[in-house]
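A selection of the complex's chains, in situ.
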C-alpha cells in the first residue's frame, strides 16, 4: 500500500454559530465544537484510508476562549500519523468574528480513527509521510499521545512508553 | 459557601440513537456522543455551582465499542472535584440495545467546567465532599487529571505535578 | 411471562431549553415538550416490554406554567399499568431555572404504547405489579383513563365503563 502525505487528507469546514448552539451567555457550547471537529476529522481520515472510519478516541481538548453567536468557525484537519489500522488526525480551529472579521486561533485537538471494512472489522491503511516541519513535529509527538492514550486506558505500563517520558521531561509543548 | 456532595449534582439523560446520528455502518458517530455528554455534564456542573457554566476542557475519551442505531444511550454525570472556579464532571455511559434490552457499560469521560457570572468572569464555587468509595477515588484522581491537563497545555512543569507521577507508576487504572 | 415492577421501567431524561424550542416570549413551545415526553415514555415502555413500542394515544395534558429559555426540564417515566399488548406510561415533569436552580413540578401526563413484533403486529407483554402507594394509585386510575379513552374514541358505551363513573363522582383528582 502506497504511503500518503498529510495534505492528501486535508479537510476543511466552516460553520456559522447559530442561536441553538450557544448557551445563555451567547457562547458556542463546547460539545457542539467537539461534534463539528469529529465530522471534519472523519473526512480527513476517510481521505487518507478510503475506508469507512470510526472515532476511536479524542485526546485532551482545551477551550481557551469563548466563541460567540454569529462567529465563523473554521476547522482544518490533516492525518498526522498512521498506525496499522488507526490514524491520528490533527485539527486546527480558527474563529472570525461576525462584525470585524478578525481571525484568531481558537484551539487545536487530536482525534484517533480506525478504518473498518463492511462488517466493521479494522483494516490496514496506508502509512503517512509528513512533508513540512510542522507535519514532522506532529508526526513525532503522535507517538507520545498514543502511548499516553494507551497508558490512560490501562493497556500498557509506563515502561512501555519511553517516548512519553520525553514529553513529560521536556518543558515546552506545542 | 457550603460544601456539596456529588449526588447533589447528579444528572442523567437517555437518548435514542436515530438515523441522522449514525455513520454508513449504522453506528453512532463519536462526535454526537461527545456533544450529548457535554450537555449532561453541564447540567451537573450547573447543579453544583448554580451558575452559568462553560466547558473548559475534555480529558481523553475512548470509544471502546460501537453503539447501534436504535440503541438507548444513558449518560450519568456527577461533579467529581471542585477547584476555585472550575470543577471536574465524571460521566458514565451505558447502552441498551433496542431489541434485547441488554445493558452494558460503554465508556466514561471527564469534562471540566468553569462557573461564570453575567459578564462571563469566573466566579467561586462550593467545594465538593465525596461520600462513596467510588466518589472518593474519583476525587483523588481528579487532581492527577488536572495536572496532566495543565502539563499538556504547557501551563506547568512536570516537577509541579507530583500526584501525576503516581498515576504513571501505578500499574492499574480505573 | 414474569410480571415486572414500575421501577424496572424507570426512564429519565433532562433537556436544556434552547432558543429554537421557544416562542417569541422565550417560553418552551408545548409541542416540543410533548415530543420529549413521547421519547422518554417510549424508553420506559421498551424497558417493560423489551419490544419495539409504538405510541397508541396521549391522554389529556395541561401546561400549567411557562418553561423558560435556559431552563432544565427533567422528564421521569414509569409504566403505570400493563394490559394485554399495551401499557400506560406515567410521566412527571419538573423544571429547574437556569440561574437560581429552583426545582418545581411542571406537569404530568400519561401516554399509551403498544408493543409490536418485527412486522408491526401487537404482541403480549409482561403484567405490572405496583409497589409504592403512588404506583398503586396510578395503577388503579389507569383503568379509568383507559375507559375514558375508549369512550372518547367511540369504542365502548358508558355502561361498559363502571370505574370511569367513579372518577366523575369523586371530587378530588391526582
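A, B and C are the chain letters, set down in written order, and residue numbers restart from 1 in every chain.
The rule we apply is simple: contacts are C-beta pairs under 8 Å (C-beta built on N, C-alpha and C of every residue); 3 or more make two chains touch, one makes a residue touch a chain.
Please read these numbers as outputs of a predicted model, since none were measured by experiment.
This homomeric assembly is drawn with 3 chains in place; in total, the structure file defines 6 copies of the chain.
Keep in mind that, in the parts below, only the chains that are shown with their structure count from here on.
Distance from per-chain Cα centroids to the pooled protein Cα centroid is smallest for B.
Subunit A and subunit C touch with mostly distinct residues; of the residue numbers seen at this interface, under half occur in both copies.
Subunit A and subunit C have Cα centroids separated by 43 Å. For subunit C, residues touching at least two other chains, in rising order: 98-99. Within the complex, the subunit A residues that touch subunit B are 23-25, 27, 29-32, 34-39, 42, 52, 54-63, 66, 111, 116, 118, 120, 148-149, 151-154, 157-158, 168-169, 171-174.
Subunit A contributes residues 19-20, 22-24 to its touches with subunit C in the complex. By the touch criterion given at the top, residues 18-20, 69-70, 98-99 of subunit C touch subunit A in their complex.
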